[in-house]
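Just one protein chain is left out here, and the rest sit where they should.
And now, subunit A:
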Amino acid sequence: MEVNKKEESMAVSGFLLKERVLRQGAEARVYRASFLGRSSVVKERFSKKYRHPVLDRRLSDRRTLQEVRCILRCRRAGIPTPAVYFVDYTSHCIFMEDIVDSVTVRDHIASTQRRSDPSSALEQLVPLAAKVGRVLAQMHQEDVVHGDLTTSNMLLRKSQDPAELGLVLIDFGLSSVSALPEDKGVDLYVLEKAFLSTHPNTERLFQELLNSYVASSKKSSPVIKKLDEVRLRGRKRSMVG
């Protein structure tokens, strides 16, 4: 059985060796590969040599589980995330739907800012910010906390009616299920930090996002309160450090 297990991990990683790497992260590699005749995206969580092997394995097991569970939880609630096709828990690989013809929200914002003058870019991006706010409110209402919200972890489908923004959330590798306003507030704080540092001069845009979040959620006020607290803590910490 042990021998078989080793062979198997090699079957999947041997297959991935030949495929195109989309992104090499600190914890995972993302590939694009044909799987069962379909274009798919494969996320491989690799082991960290500096971690104790047993602990490392347990962590990878748990993250892989959390990721697929949160994806299904979101999909059930109508929040667009890539469908999962296959999970290999021995090599910690998730095979999922390739959102073809999409750009990251990050690239979309950057190119809009490049194309237009600042105030017109902002105006063009308000509907997108509002959409992101709505989808995140919906996700938090399902008690899914993403854990790594950035504009790179949101895709925008290209080949659709431009008025209907096809937003897809990806990378649930650090996600968890929590009803605590604190966790949701931190989720928004992480996004705020990433958003404002990636996209200069977008404070107003992010405010639109938050306004939409608040308008879409009945349970937003304790979350926003926590967000304010975390911001304050963050500021204090940076003053000391």
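Rule of thumb we're sticking to: a contact is a pair of C-beta atoms (placed from the backbone, for glycine too) under 8 Å apart; a residue touches a chain by one contact, two chains touch by 3 or more; residues count from 1.
By our rule, contacts and distances are computed from a predicted model.
Per UniProt, the protein behind the absent chain is "EKC/KEOPS complex subunit TPRKB"; the candidates were "EKC/KEOPS complex subunit TPRKB", "F-actin-capping protein subunit alpha", "Nuclear transport factor 2" or "DNA replication complex GINS protein PSF1".
Looking at A:Glu97, A:Asp143 or A:Glu182, the residue that reaches the missing chain in the full complex is A:Glu97. Contact with the omitted chain, checked across A:Leu22, A:Val87, A:Leu196 or A:Ile224, is made by A:Val87. Annotation: of A:Arg75, A:Lys193 or A:Arg231, A:Arg75 touches the absent chain (contact as defined above).
The omitted chain makes contact with subunit A at the following residues, 1, 4-5, 7-8, 11-12, 15, 33-38, 65, 68-69, 71-72, 75-78, 80, 83-88, 90, 97.
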